[in-house]
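Of the protein chains in this complex, one is absent; all others appear in place.
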Amino acid sequence: MSGSGVVQVAGEVVANRRVGAYHHLTIVAPGVAELARPGQFVALAVGGPTSANLLRRCFSLHKVKASGTYGGTLDVVVAAHGPGTQWLTGLSTHDAVDVVAPLGRPFPLPAEPVPCVLVGGGYGSAPLFWLAEALRERGCHVEMVLGAASEDRLFGVVEARRSADGVTVTTDDGSAGRRGWVSDVLGEVVDRTGAGVVYACGPMGMLRSVTEVAQAHGAVAQVAVEESMACGIGVCMTCVMPVRGTDGTTRMVRSCVEGPVFRGDLVRWDAIGGGITRVPEDAVGAPRPGGH
Amino acid sequence: MSGSGVVQVAGEVVANRRVGAYHHLTIVAPGVAELARPGQFVALAVGGPTSANLLRRCFSLHKVKASGTYGGTLDVVVAAHGPGTQWLTGLSTHDAVDVVAPLGRPFPLPAEPVPCVLVGGGYGSAPLFWLAEALRERGCHVEMVLGAASEDRLFGVVEARRSADGVTVTTDDGSAGRRGWVSDVLGEVVDRTGAGVVYACGPMGMLRSVTEVAQAHGAVAQVAVEESMACGIGVCMTCVMPVRGTDGTTRMVRSCVEGPVFRGDLVRWDAIGGGITRVPEDAVGAPRPGGH
Amino acid sequence: MVDMSTTLAGATLPNPVMTASGCAANGKELHRFFPVSDLGAFVTKTVMRDPRSGRPTPRMAETSSGMLNSIGLQGPGIDAFCEQDLPWLAAQGARVLVSVAGNTAEEFGEVVQRLVASPAWPCVVGVEANISCPNVANRGLVFACDPVSSERVVQIVRTRVPEGVPVFAKLTPDVTDIVAIADAVLRAGADGLTMINTLLGIVIDTDLLRPQLAGVTGGLSGPAVRPVAVRAVWQVTAAMRAGTIPTAPVIGVGGVRTGADALELVAAGASAVQVGTATFNDPSAPRRVLTELEEHLARHGFTRFADAVGVAHERMAAL
Partner (left out) sequence: MVDMSTTLAGATLPNPVMTASGCAANGKELHRFFPVSDLGAFVTKTVMRDPRSGRPTPRMAETSSGMLNSIGLQGPGIDAFCEQDLPWLAAQGARVLVSVAGNTAEEFGEVVQRLVASPAWPCVVGVEANISCPNVANRGLVFACDPVSSERVVQIVRTRVPEGVPVFAKLTPDVTDIVAIADAVLRAGADGLTMINTLLGIVIDTDLLRPQLAGVTGGLSGPAVRPVAVRAVWQVTAAMRAGTIPTAPVIGVGGVRTGADALELVAAGASAVQVGTATFNDPSAPRRVLTELEEHLARHGFTRFADAVGVAHERMAAL
């Protein structure tokens, strides 16, 4: 419906190219670009009309274009993992893919032109270049820290050099940039740039470290989480995370509509770990001993 | 396994062209041609790796080629109907499709060079051209009768003129050939040619009429039936039909392994109708009043 | 044009398509894709007395043509529901079927009492008692697995809901004899039945070699379970037709993704149909199913939806 901030359209693949360990897909999806902002995501149906995989797969919007040769397009960077992402990365030009986008809350942009550090783990860097542009338009100094297990799992190092005022690269195995994790270098970068905000996207463990480092160095972390999502649009309650509200109270909130971007210091990292997110005892409506 | 008369191979589509209301697919499937004979069929998996449609779809082998540019191929003629045939008819060159073939018993060829009439209803004509060649190689005079609801649902009229010594066409709406059913003209053709055998492939109702006409005009009918099949290889027992054996006893036999070709006069047409096949009371193991 | 209206124990709805409880939140999110008032009724997420956090995550696992969920009835509690969600639905002109539950039979009663007192109550066209949830007083055994517990809940709920507003009992298929449960709740005063809730299932994560859901078990839903839903509707409505249990309207739910799927449930005996998991695949699914169902009915020459209800019982093949 118009004015609802989200569209569902029959998309068409116009490009699918391999980039390192990932696939970079461009999909015609009229109406998305006009609504989307960096940090939002798209939910794609997978498997075609005979598919046994009912649930949509969510991907950060890498970029969007309001019009072009084909009408509006969106780009995503996909790591082939299970059946859904394997199907998507196997698509050819002209193949159809149903699109629901944009979804979720974007990265909040600072009111003032403060220095920012953008941290991406693996394909988590995908939404950051667009974000960097938006920040630079507002006069922010932008540095990026990109990390991955190995060189082929870094995404967008070249693009980063164009979009940011400084780029630091780390890999676990040292195959590119500094050996180590993004959190090993982040403190330095925050200090050097005097960053007020650290934006991050990547695996949960990384987001937690980024939050800790940012906090220790006096910056606010804005993290885009990646919880398992069944619907992506806020109706199923599968994607919840324990997050403190402005009132200090922890609630199990839906990361698809109240996230995926959260202020890092409000996420209850203490409840998250080992592939499980617990309900903190002090969360609203938490189970009480002996049942609810 | 070798010597088992059937192969399972990863096939590849090399051509998919529209022919009237049908799609004519050519699939690379090494090993099939060497084993196959007219009247046998192929079972194709549908929907690709994420498919919710588990059961194979069965199609008469239209023709086979032991070797060519691409290695051995098989051809099928497919009417788009439900999800499986829609998927198949939507395939493009180089798409993969898993093949199990050849399956079932072929049309029995007469020991002597007797005149034969081949009757095809709709895409049911698909296996008949290959059969016609085999019969003519044995010196049989071959005539064909092709019928369908309308012209676009006739398959192979041109090919028929090459493969047979005479061709009669009927359509329900008179859009091609004589208006009416194949059974309206079959008697004449049998009488004129002095045919000893009538081979037929098409819908159940047609096969029944063909059997009756053939019998009335002194010919034996060999009919290829199309029962709903879950496995196509003889392990599920879904495709059974009541057929009399040489001992005169009716049994519920699997049309995928004991058919699809049956002698028409042995099929218990009295039990078939209204989309249901009943178990004749005199069939082996038929339910007795009060349960088994 | 097919007259799509349906009457469920006195409540007349413009059409028979609904959301399924827990698969559409409380309306705002889906309203971005189609007006919630387009549906015959909007079925709300099961609400309990107190706010509930639900269970830990992972709460879901995709399965072949379906999914498991173990949300654990997360929700804001009945008071917040009455203050925020129900008035919003009323303002959109939605007809609301409110799904309620309790940890005990008495708690069901409390929830209903507060619901009925809500200023937005007039938009409520029915109450769905989700008895497919654990009964704390009975070792956590699901109410709907036991005729006695089921009866008790329905009696309490029926007493608290004003006359003229129907009460539906939502049954689980995880029982040996669903007709017996249906019989029990109808005799206890339920005006209709909703069938089916999810089937109990487990998925093992084959990388971690442990249950994929943090809560171990979950509810299986989606097209995978449709034949079970159609069977449940068929068995129960067949018993009604045979006169062995009281006659009452049935709302069919389970695996509906297309209008043809909805028609299966209708032909099997359902007077209305809910669309659940399919909404995750296609946010427009409930609205689309309505359009498709109407097309199918027109194709079959029906002029009234009501004439298609249970039609398959009359067209049995003669054997």
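Quick notes on this one:
A, B and C label the chains in the order they appear, each numbered from 1.
The rule is simple: contacts are C-beta pairs under 8 Å (C-beta built on N, C-alpha and C of every residue); 3 or more make two chains touch, one makes a residue touch a chain.
Remember, it's a predicted structure, so these values are computed and weren't measured experimentally.
Residue C:263 is the one among C:105, C:171, C:263 or C:289 that touches the chain missing from this view. Here one chain is not drawn; of C:19, C:46 or C:65, the residue touching it is C:65. When the full complex is taken into account, the listed residue touching the unshown chain is B:231, out of B:189, B:206, B:231 or B:261.
By the touch rule set out above, subunit B reaches the unshown chain at residues 1, 4-6, 8, 45, 52-56, 98, 100, 227-228, 230-231, 233-241, 251-252, 257, 275-279, 283-287, 291-292. Annotation for subunit C: contacts to the undisplayed chain at residues 56, 61, 63-66, 68, 145, 174-177, 199-204, 206, 208-211, 214, 216-218, 220, 222-228, 230-231, 234, 255, 260, 263-264, 267-268, 296, 300, 308, 311-312, 315-317, 319.
Summarising the interface, subunit A meets the missing chain with residues 52, 274-276, 278.
The definition used in the following text is that only the chains that are shown with their structure count from here on.
The set of chains in contact with subunit B as well as subunit C comprises A. For this pair, subunit B with subunit C, the centres built from the Cα atoms lie 46 Å apart. Spacing of subunit A relative to subunit C, judged by their CA centroids, is 35 angstrom. Mean C-alpha position of subunit A lies 55 Å from that of subunit B. Among all residues of subunit B, those that touch two or more other chains are 52. For subunit C, residues that reach two or more other chains under the stated contact definition are 64-65, 223.
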